[in-house]
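Here you go, one structure.
One protein chain omitted, others in place.
Note that the chains take the letters A and B in the order they are written out, and that residue 1 is the start of every chain.
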Amino acid sequence: MSQGRHSGLRPGLLLSRLALVLACVFLLLPILIVIPLSFGDQRYLAFPQNGPSLRHYQALTVDPWLGSILQSLSIAATVALVSTLLAAMFVTGIWLRRRFGTLLTGVVLLPIIVPQVVSAMSFYYLGAQLGLLDSFAGVAFGHLLMVLPYSVITLLVAYNRIDPAMFRAARSLGASVGRAVYDILLPNLRLGLASSFFMAFLMSWDEVVVTLFISGLDVITLPKRIWDGLRYSLDPAIASVSTTMVALTLIVMVARLILAERTERARRLDPDD
Amino acid sequence: MKEKQEFLEDALMVAAERMKRGRLSRRGFNAGLAALMGSAVMGAARRAHADTGRVVVVNWGGDAVPGFQKAYAGFGEASGLELLVDGSGPSEGAVKTQVNSGAVRWDVCDGEMYSAYRLGRDELLEALDYDVIDKSLIDFGDVHDHGVANYTYSYVIAFDTEAFGDRRPTSWKDFWDVETFPGKRTLYRWMSANLECALLADGVTPEELYPLDVDRALAKIEELLPHILTHWATGAESQQLLRDGEVAMGQVWNTRAALIKEDTGGRVDWTFDGGIISPSVWMVPKGNPAGAKAAMDFIAYALRPEVQVKLMEAYAMGPVSAAANDLLSPELALANPTSPENFSKQVLLNNKWHADHYGETLERYLALIGA
Partner (left out) sequence: MASPTSETLKIWVFLILPLPVLVVLGYVVPTAGVLGWSFTLPEPGVQNYAAVLEAQRLQTVIWRTLRICLLTTVISVGLAYLIAYRWRFATPRGRQLIELVVLVSFWLSMLIRAFAWLVLLRGDGVINQTLLWLGLIEAPLPLVRNEFGAVLGMVHFMVPFAVLPMLNSFREVDDRVLNAARSLGATPGQVLRDIFFPLTLPGMAAASGIVFIFSLGSFVTPALLGGGRAVMLAEYIYLQMFQLSNWGMGATLAIVLMAMVVVTALIFGRLFGFKNIVGGLK
């Protein structure tokens, strides 16, 4: 792919390059603004005036922020685990027996298509009936149903890459379904399972709308606390939370990229695959 | 699968049919549906009443939360119950939604007086027990079956002194006068005293304010709309708008006004002139988690004159008891909405009018402001 061969094929290149830079700045502007704010040295939200300070980060290491962070972490971890497990079971099942696969997948994907606010109403109603409003179980359940579709999609894609012939071969050699799943499918699914976990974790960690409806007093997830902070005042701790989250997001993303690249390379190097 | 679906539909239809005939309450219908979902067992997990060991008091958030915590700090010792202050705002709809859905989280609400009338009428509140609560302590504000005045507050004009030079606004006429007092405004989002302010600005005298001329009031608000930056929904938001200079003048609660003045070193000032004064209310949602008795105990405690004084000290919420007023320091009396010199400058909000008209008027108001 030499530069010269393509130079004539990139109409409006200069102009579009400038526009691209502007578009990227637009996309990154919020991050660029939040980072310096998080190092502010005043009691209220402001850029550093006498040099950067970590005071807004200190606020995160004590309650109420710390409590919310821990709550969000435990909910997100639970949800990611259960979501990946349930989705893996389901997708394995319909991969093995394709009947009604499309229909059932459609049912499972419903929460993506239904506007979040409608889902939130349903969870409020269900939570009120079961006495689960404002409880760990209730919030985790709402999150679970909101992230499940994404786990399912991720794993469907992962399964698409697996050759059914391999599985059938193992079965015809006498392996039980369980054995074949464990030996043949799992190794090929590792990346998909990891992606599903990451995705589910991040989405639960980030979930606002459903949480707003069904939490409040005993459960205050991090996004809910940020929401309150935004509604009630511009709490400077939000800036440090944001910066931390941006950093974490970056780490996770880079980790995923590296993982994906490594798997891809391994696959290319392995002639049998 | 098909059969199951049909069974579900049948069961739902039967329940809907019964509900129509009034044989099943909505609670019953909901419970039926819950049972249908195989959740009858889990329903028992619902928090048991009267045994939470704590009383959840809800108010309007932000600085009012530590205010309550400070003023009522002695309640734990007096009652053996833990006091938890929630700031999420006991709006009428929120209380209604909690009670109707059977998921009540609050024990005592610091609500709007007219809401207490309305919610009481709809049988969504516990009746107050006046054997426990001493109603003779209430000298300002309403006392009725489902609500009792807890403190007084005013909708006052707060303004940025740097915006208008030497001129100080002293009336709602000034608030509407964007020629003399240029700059952005902010008003309360959930209406409350806004109609009164608009009518006073339009030249109606305090004596002939009620019944409110809603059409005229809304027209007057519409006139100011281009100059209203935003309608604040929480007290802290109103503080932020004035503190950061985003608006030049705002209609805010006197409690918040005092805080803004303090925060800005006097750059933002405020006045009781023209203020709309109203009692706030203690009310108890039906089926409150800690049980009615604990709620009554809290209310009785909070109405003790010396505790009312503490609330005034902590948060400039005016006493509803003359006995409490007598205990105030001269400094505090200056900031007290019910002290005689302040009271005379203000107009008393007629909560009974709002009790009868709030719902439909709020919808019209919200539609006007773009919600």
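What we mean here is this: a residue touches a chain if its C-beta (ideal position, glycine included) is under 8 Å from a C-beta of that chain, and two chains touch if they have at least 3 such contacts.
Note that the coordinates shown come from a computational prediction; the quantities given were computed from them, not determined experimentally.
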Practice item. Using the touch definition up top, pick the residue from A:F141, A:Y159 or A:Y232 that touches the left-out chain. Key: A:F141
Review point. So which of A:I162, A:V209 or A:L259 would be touching the chain we can't see?
Key: A:V209
Revision key, fill the gap. The listed residue (B:S171, B:T230 or B:N350) that touches the chain absent from the view is B:T230
Revision key, fill the gap. Touch with the missing chain holds, among A:L217, A:L234 or A:L259, for A:L234
Check your understanding: Given the full complex, what residues of subunit B touch the hidden partner chain?
Key -> 8, 12, 16, 19-20, 26, 33, 36-38, 91-94, 96-97, 100, 184, 189-190, 229-231, 233, 244-246, 359, 362-364, 366-367, 369-371
Study note, to complete from the structure: Per the touch rule stated above, subunit A touches the missing chain via residues 1, 3, 6, 8-13, 16-17, 19-20, 23-24, 26-31, 33-34, 37, 45, 86-87, 89-90, 92-94, 96-97, 104, 107-108, 110-119, 121-126, 129, 141, 145, 148, 152-153, 157, 174, 176-177, 202, 206, 208-209, 212-213, 223, 226-227, 230-231, 234, 238-239, 241-242, 245-246, 249-250, 252-253
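Criterion: only the chains that are shown with their structure count from here on.
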Exercise for review: Sort out for me which residues of subunit A touch subunit B in the complex.
Suggested key: 124-134, 216-217, 228, 231-234
Review point. Which residues, counting only subunit B, touch subunit A once they are in their complex?
Key: 30-31, 33-34, 37, 39, 42-43, 45-47, 56, 61-62, 84, 86-88, 101-103, 105, 233-234, 236-237, 239-240
